[in-house]
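Here the complex is missing a single protein chain, while all its other protein chains stay put.
Let's look at chain A:
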Amino acid sequence: MAPQPQRQRFCWSNLPIELLSIIFQKLTDCEDISHCAAACLSWQLVIETDYHLFKPILYPFVARLFNHNNQTGLFLYNPQARKLHKISLPELNGRYSSCSSNGWLLTYSGKYKPEPENMHLINLFTRSKIKLPPPPKASDRSEDCRVITSTSPLNPSCIFLFSTSRCGEMFICKHGDASWMTMQVVPDNPKVLVVPAPYGYLLCYRIIHSRKTDKQPVPIHDFQRCADKDTIFYKGDFYCIGRCGIIFRITYAVDSYTAEALPIEPLPTWSRHSYKIQYYLVELNGYLLLTSRSMYNEFNVYKLDLQKGKWIAMESIGNHVILLGRHSSTSFVPCKKKGYFKPNRIYFLDEVIQGRSSGTGVYNIISKSTEPLYTYSALSNPHFVNPSIEGMSHQSPFSHKKSYYVHLNWLVRFKIKLDQ
């Protein structure tokens, strides 16, 4: 390297902020941005103000919790930069945790069952904590509990949906509620009949019109098991798809929540193969999509057409990308240049389907082929965390800037790890 001829006159802290912002926007690695944020106050301020413009941090991570040698925390793998980051979260020590909606983690004490107190949502990046009412029923294995939120949990109008996968029960609460509320099921529907059964169960019947059995109600499953497959918050309501293939809409109406079966014909493959196939609900471009994944990683994408009462098969998802994850699937439009994520593809992570580990990869919707997705070999049971979606996909009263603070906190946090 050439020796410096003389001492520099200009201090680069004083470069105008608009120029600094353009420079930082050219950075492609989140580490570089975090290093710049740690250089001086004025650089930090630019990054704090403009970081929604910085590409690398707008990419999803693959997250995996770890717990060994009394150390708890999270591995975040950034596929864009092909880097693995370790974040220590001592708050999780001795507690159960499961990935919740984007960037938030559900955590509670109790080794085998959630204990009455101490159920929280915690933000992985900011460590903001939201206290939740005690678990409604401690019958489930703890790791099966999930909380799906309508917006960012920091939003005072956020609605929380508590789901226990094994028993498939669902409960709802708002901010400030002391307990979870059960749902009322609207029984009337031309295609689905829901009737109460003993022990508080509700049974779903599908009404099939055929020559042999005229208007014969066929039992399909109880509503409580419907949360088993997937849940999403879409356009103001929660939607869940059950083992029965029926999609329910959960709405809030005058101090009660009602679950209503939508008159949508289940997919033809449903009845025969439902146990072999995992279904994911995902919002894409304002539509509600259903992605099916077989245990051999064959994928199909369907779009909900409420008027026709059908799921319509889609040949392409255009320039979008779908990231699959139970109760947490998202879609986004990747950056055209240099991006790790390529359009019209489904990114899927390892999951147990029908007792079998299903693997990780990228499915190309056009060529119907699967490519390997390099994540990180130690990342088993991973989840996609898409911090950029937080506060963006839903109309949150918080400005966008608020949600980007999440990134910054993470970046600064991140810097700590690197400097140590």
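The definition used in the following text is that a residue touches a chain if its C-beta (ideal position, glycine included) is under 8 Å from a C-beta of that chain, and two chains touch if they have at least 3 such contacts; residues count from 1.
Methods note: contacts and distances are computed from a predicted model.
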{"item": "\"LSM2-LSM8 complex subunit LSM8\", \"Cytochrome b-c1 complex subunit Rieske, mitochondrial\", \"Aminomethyltransferase\" or \"SKP1-like protein\" - which is the UniProt name of the missing chain", "value": "\"SKP1-like protein\""}
{"item": "Sole residue of A:P90, A:G176, A:G355 or A:P372 that reaches the chain not shown, by the stated touch rule", "value": "A:P90"}
{"item": "Contact residue for the chain not shown (choose from A:V46, A:L154 or A:I346)", "value": "A:L154"}
{"item": "Residue ranges of chain A at the interface with the undisplayed chain", "value": "2, 5, 7-13, 15-16, 18-19, 22-29, 32, 35-36, 38-43, 48, 88, 90, 126-128, 154, 402, 405-406, 408-409, 412-413, 415-416, 418-420"}
